[in-house]
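In this view, the complex is presented without one of its protein chains, the others remaining in place.
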Amino acid sequence: MTVTLSGPGLWYATRATGLVALLLLTLGVLLGVLTAGRFATPRWPRFLTAGLHRNVSLLVLVFLALHIGTTVLDSYTSIQLSAAFIPFISSYKRGWVGLGAVAFDLLIALVVTSLTRSRLGHRAWRFVHWSGYACWPVAVLHGVGAGTDEHAAWAIDMTIGCVAAAAAAVAWRLVQRWPERRVLRVSMVMLAAVGVPTVLSVSGYGW
Amino acid sequence: MSTELVRRGPAAPPPAIPPYRPPQARLPRLLAGLSYYRSVGLREHEHRYGPIPWRGHSGRERPERLIDVVDRSGLTGRGGAGFPTGRKMRAVASGRGPAVVVANGAEGEPASGKDRLLLTRLPHLVMDGISLAADAVGAQEAYLCVHQRETELLASLADAADARYRAGIDPGPIKIVGIPGRYVSSEQSAIVAFLGGGPAKPTFAPPRPHERGVRGRPTLENNVETLAHLALIARYGDGWFRSIGLPSATGSALVTVGGGVARPGVYEIELGTSIGQVIMLAGGPTERPQALLVGGYFGGWLTAEEAWEIPMSQPTLRAAGAAMGAGMVLALPVTSCGLAETARVVRYLAEETAGQCGPCVMGLPALADALADLAFHGGRGRATGQIQRLLPVIEGRGACRHPDGATQLVRSALRTFSAEAQWHDQHGACYGVARDPLLPVPGDEEREWGWR
Partner (left out) sequence: MGLEMSITLRINPIMCDGHGMCAELLPEIITLDQWGYPLLAAGPVPRPLTGLARRAAQACPTLALLIEETRPKHR
């Protein structure tokens, strides 16, 4: 395809759709953790959490399609379509873009197995679904490395916010799953006590 | 390719009488060659019973299909379920792929001793049955399963199977397998799962083992007593088998009699023999019996009066609220407490769940607690109500019949000991709870906890 579009419009679209996809993916991970953790209140039934998790994850695919589409169409960086599926073959920022391909492949696997769950059987589905915990951090790293806004404060805040939310959800789930392990709770608290100031100072907030 | 092993000798005139002569007396049949001191060896076995009857009992040129003979004999499973054996064999034979035969000698019931007797004293009768069944359903693998801690038995059975295979008696080697000693591990689908390499826990049906069993093949699973009967039916025919017993429950069966009787042990009876006669066979009660547990821990309690005249067979016992089970009759004297005995057994059953199904895992311990309250601590007037509310929430909601067996036992206990239950609920434990337990529950040192 030799459509060459240039100008900042596509670049803005790539960044915007990428960021929204990351936000939605984080939300999807949160909802997934809440589903597995059987979160419910008298007015918020479990099928709602599960249904939202499903729909948000499908929405991520929509934004990813736009993100990839605008990236490929943007002649400024000349990233070919296959680089979205096959990691580490693009010439532009090979490593970081490659991570995006990895995350995308994992997401495809997650969605396809989830849509065919009844035919696949529970065990096979569950085996693949664990890779969600790999997909999300890889996507975050892709954003940090391949994204062109890495110095903008709002982008940094957003990334930190996503990481914090996901970390909190996972911590909640671990503590819920093994309530008798005090070691777990103590190490979570210590990690937070050390990690939060570190991250804040590294990101440039200072004291 | 024919799966029947046809042994052709030189052309001879057809024999005037069948080559296998059945015993004259009605009983014993299975236990005819029994010795109290030693196992019956291969040569003695062949001398008494003749070689494996590959050509069937009639000795005709065209042997009848064994499955048809077994069908007509009315043989039903002797492992507890009582399913018609011929029908099971037919289903496996028409299944897809080469079949597997599994002989269940694991005898999970602590109170039962018949399978052990057969395997220690008359192993070749059982192995004849295995080979005949394997040939009849087109199986290429045969297993004989016992508890894995029975190391001596495993070794002696392995020797016997090896000797038979080397002598050319069995067309294929019978593999002797030790399975975990958990209570539910001797259940049909649990053994099938274990032989396929998994844990010895019951599985969800469908598919049933006769459709897809060990490694996906149609599997014929039978109790060792059933296969021993099959070995005799193949020699003496279905008419002989049907000549004793009832029309709806043909032949003979092994029963284990225990509890308060003079000579506890394994006896062979005609099906249809009344429970009272069975107790007298075992020397009669040592004290006046108040109740009888018929059918083991998945059976039911009956009062001594009502039980005495009831014929022992699956249909008649089911109608009375008990079961044939693996053929156990335990006599409870008047000085014992039936509720205490039941409470102990249900506690054991609650500890022996496979841990797979929520209603069983949660329900049986709750049931055991409520029964213990009733029997030992006094129910404060609420225990029987609690038990009655738990029973419908537990039964029918597991993947196997383990919770159903427990609830059936408890229902029969509340019915048979209803007066005692009312008394216990108001006043607490009676004097009978202090008596030594009569129903066997394995002690901690004998218990196994693994599934592989």
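Odds and ends about this structure:
We call the chains A and B, going by the order they appear; numbering starts again at 1 in every chain.
Here, a contact is a pair of C-beta atoms (placed from the backbone, for glycine too) under 8 Å apart; a residue touches a chain by one contact, two chains touch by 3 or more.
Worth saying up front: this structure is predicted, and the values here are computed from it rather than measured.
Check B:Leu34, B:Ala91 or B:Met362 against the missing chain and you find that the one touching it is B:Met362.
Against the chain not shown here, chain B presents residues 203-204, 356-360, 362-363, 393, 397-399. Mapped onto chain A, the footprint of the missing chain covers residues 35-36, 38, 45-47, 50-51, 117-118, 121-122.
We adopt the following convention: only the chains that are shown with their structure count from here on.
In terms of their C-alpha centroids, the spacing between chain A and chain B amounts to 57 Å.
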